[in-house]
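Incomplete set of chains, arranged as in the complex.
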Amino acid sequence: MELEEIRVAVLRIEGTNCEEETVKAFKNLGVNAEAVHLKQFYSDTIKESEQRSLFDYHCLVIPGGFSAGDYVRAGAILSARLKSVLRRDLEIFIREGYPVLGICNGFQVLVELGALPGFDEDKPISEKPQMALTVNESARFECRPSLLKHENKCVFTNLLDLGRIVMFPVAHAEGRVVFPNDEVLDRLVENRQIVFRYVDEEGKYAGYPWNPNGSVFNIAGICNVKGNVFGLMPHPERVFWGYQQGRDDVYGDGAIVFKSVIDYLKKNF
Amino acid sequence: DEELIRISEEMGLALNLEEMKKIKVYFAKKGRNPTDIELQSIAQAWSEHCCYKSSKCYLREFLFGIERDYVISAIKEDAGVVEFDENYAYVVALESHNHPSAIEPYGGAATGIGGILRDVLCMGAQPIALVDPLFFGNLDVKELPKGVKHPLYLLYGVVAGIRDYGNRVGIPTVGGMVFFDESYITNCLVNVGCVGIVRKDRIVHSRVGNVGDIFVLVGGATGRDGIHGVTFASKELSEKSEEERGAVQLGNPIMKEPLIHACLEVVEKGLITGMKDLGGGGLSCVISEMSYASNCGAEVYLDKVHLKEEGMAPWEIYISESQERMMLTVRPEHVDDVLDVFKKWDVPAVVVGKAIEEKVVRVYWRGKKIYELDLDFLLGAVEYCRPYRVRRVERIDETSKPSDFKSVLIKMLEHPNVASKEWIVRQYDHEVRACTILKPLQGRINRETHGDCAVLKPTDSWRGLAITTDVNPWMTKIDPFWGTASSFDEMIRNLIAVNSIPHSFADCLNFGNPEKPERMGDFVQCVRALGWMARGFGLPCVSGNVSFYNETPYGCVAPTPTLMGIGIVEDVRRVVSSNFKGKGEIVLVGETLKEFGGSLFCKVTGQKSTVVPKTSPKRLKKYANAMLQAFKEFKVYSCHDLAEGGLAIALAEMCIGNCGCRVDLSCLKGEDY
Amino acid sequence: MIAEVFIELKEGVMDAEGEAVKKALRLLGFKKVRKVSSVKVYRIEIDTKNKEEAEREVKEMCEKLLANPVIQNYKIILKE
């Protein structure tokens, strides 16, 4: 499909914060993207002109922030609301290979929703969550730069060479990856679903502060089996431009995530 | 007369005898007795917090009226509005939230952030950055007076409040400072500042648009929380302050976040003619101030206000300071569109009254008129040029060379006022909105050091805004005049250090009880110094706040004129960070004199000196221009200003950021200090 | 009808908040503290005719929103 035809929805409810810079990132690459309030997908109190369906878009992004104040657990309320109003559409959307991206709070929502780790292709949203993102080991909010090693490719990183180290900043209080048992981790490794891991300057899998939250296996971002649903705690939209990380070149490390998904959509749809 | 005083105490009006007499005369002429709602409303309007009655005459004399063509609106409104470039203006506000934070640190600090965000929002601006200058008692305090919380408890509570509110509302906290001194043991200071950006053709003023406009109250429901918050801030804290729980309001960031979006949407669509936030004094102050500023009056129907609790008396509704509320004035034909926008964002909005021709405010409750006051009387307010006595600073200088430099340096680096505040900065999301170019912590990853300013890039152009906050209470405690002048000097140097052009500043003046002449003397000295430096340098003061009564029977705060400086960065790609880059010569700019008054060296070694560093605006201007010229002509790798701890600490901070350095001091003339 | 929902971390899942509180308490001089665990409790007032219905409704709330089975256990106590 053509660049101009691509339409991206960046989901928002009260408390999401990073939708504007995420929309700007896509727009700068020539696609039309808009911030869409969850109510616009289902509520009849919304004016006709503003009502939307998930299939008006080719990519869904759940941005960073504190959806519903992060009460109960980060992302819990938004994922419960998503599950109750959009579950059927979302399952079709994922099964047909459309890309879904969850950044920081978005990753927490995808995990609570059961869309990640997403082992079962024909049932993209599992009944029960199969992993959790819980309070950081430092029991504090962490806003710091973090270095990530690219372990495996997915729809959102296929233009990035394997093994490359990039800098995306992190800003979260509940980003520690926890699995119910080791078997889940082994399957993720086996299926090559681990996309990014926290590393130090020499590329080694170091502890705090390089691993800002104490995640198992230094996991920073994973994708589902098909590779079209991707969730990560660091913020690529905050290093889209070079000047955002003190570099002279035009694009920063984060731009590759947005370029890859556009390239995927142009080739496959 | 005793009866008047009794009434003032009983109703918590915090008004003195003279003010109560003024009210009696007014109502005698009216031929009727005042209702309780009228008395409460007058008490709010005449409180120190709302009308600056003890400070206005000195502020006007020394500080106001520094004109610069690029200033659009200064001092008169909730926030200063200054030109940023051809089509954008930036908005600045700095305020204090001291009294509630001493009682409930978490809620006090959070509502402080909520209030300052609304001051910027009501000019129609999108908030883009927050700063939090904080002042606490010394951490190693042994015993505390009864009912006073430990500085560590207050620090954790305040930082948690700012973190949870600022992060949730999605505005980056990019700067601030933390200062520890025993004078803050019983009175911690929580100052908060905010900067916003607005298109020039979208600026909204905090006054009624025109007669016939409809008042629309938007945001949270009204409850009993925060009643007398303003009068509570206008008297000394005492042990029993703890019972005045009502005076502490609690913020709700998840109600505030959509409120910001909704307000900006109605501004964007040009649907409103005026907007003002409900801060101190609640509905009473906002209605009267908006009408008074447009020379018109207002009719208000209290039954329309949506309430949080049942059974509230009309006066409680009228002066309640519940959080997250804004007042809009809207042309009648736009009211429905405005209500629609707020419904989409799940933010309650309701029509509560309309603007009328006659300069009077009438309030109706269940169809009955229960309040009618002339605005000139209500807001003509009372003003004092309080007597003051300036204390003489006699010169003492008992400083001498320390025997062991190394141990002194270690002690200076360990001191809480110099030690790294990374554990606080890392808890604030200082990068949300992706416009933070120069971060508060600079240098190699996970080895960062403190920078002088944060720099933001608010629009699509390469033009940026540098923000810093500064004051040195050790110096102002010894010599209020030269201490304030040096703090202004340090603020300018912070702005220069990142290659930004000093453009404007806001102040928040925290002092003790104005009824005591020597406290008033300190205040006048500080304001005089500020006026002298700002006028001499040519830097306009665009917004400010005065917080008196920061005093308890146990002690009074050091004179604390907190300053927030704003600089213009012509091209964000040429900002300069403070850590060494491993190459280039080290150049020290400026003279080094033996001025140890209020210095870290004296604090650490216990030696005594009252020679506070002196400065002059002309010389400062010359240095500033020379530095800015140097940035243009030479490749400057890094730059840092010398503050607490002088050259030693400045060099240490620059090394911590990246790598070491070798320095030969023999070229410095004069004694070796 | 009032239901109290207790949500606690499962055995083996590190309780970061509990650790932080323990450290702070020891800093303040409470040396005898051995372990602190944090528990989240929601007190829900619900209009149901009888206890069974309330129990069923609250249980569903825990499954759908309040507890994440991977790391948390929940316990419901009903009160008149």
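A, B and C are the chain letters, set down in written order, and residue numbers restart from 1 in every chain.
Please note the rule applied: a contact is a pair of C-beta atoms (placed from the backbone, for glycine too) under 8 Å apart; a residue touches a chain by one contact, two chains touch by 3 or more.
Because the structure is a prediction, the values reported are computed rather than measured.
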| item | value |
| --- | --- |
| Subunit counts for every protein chain kind in the full complex | A x1, B x1, C x2 |
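We take it that only the chains that are shown with their structure count from here on.
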| item | value |
| --- | --- |
| Whole-Å separation of chain centres (CA-atom averages), subunit A against subunit C | 29 |
| Computed distance of Cα centres, subunit C from subunit B, in Å | 40 |
| Approximate Å spacing (C-alpha centroids) for the pair subunit A, subunit B | 37 |
| Touching residues on subunit C, where the partner in the complex is subunit A | 13-14, 16-17, 19-20, 64-66, 68-71 |
| Residues of subunit B that touch subunit A when the two form their complex | 163, 167-170, 253-255, 257-258, 340, 343-346, 423, 425-434, 436-437, 445-446, 457, 572-573, 577 |
| Subunit B-facing residues of subunit A, complex | 14-15, 17-18, 20-21, 37, 39, 45-47, 50, 64-66, 68-71, 140-145, 147, 167, 169, 171, 201, 209-210, 235, 237-238, 240, 243-244, 246, 248 |
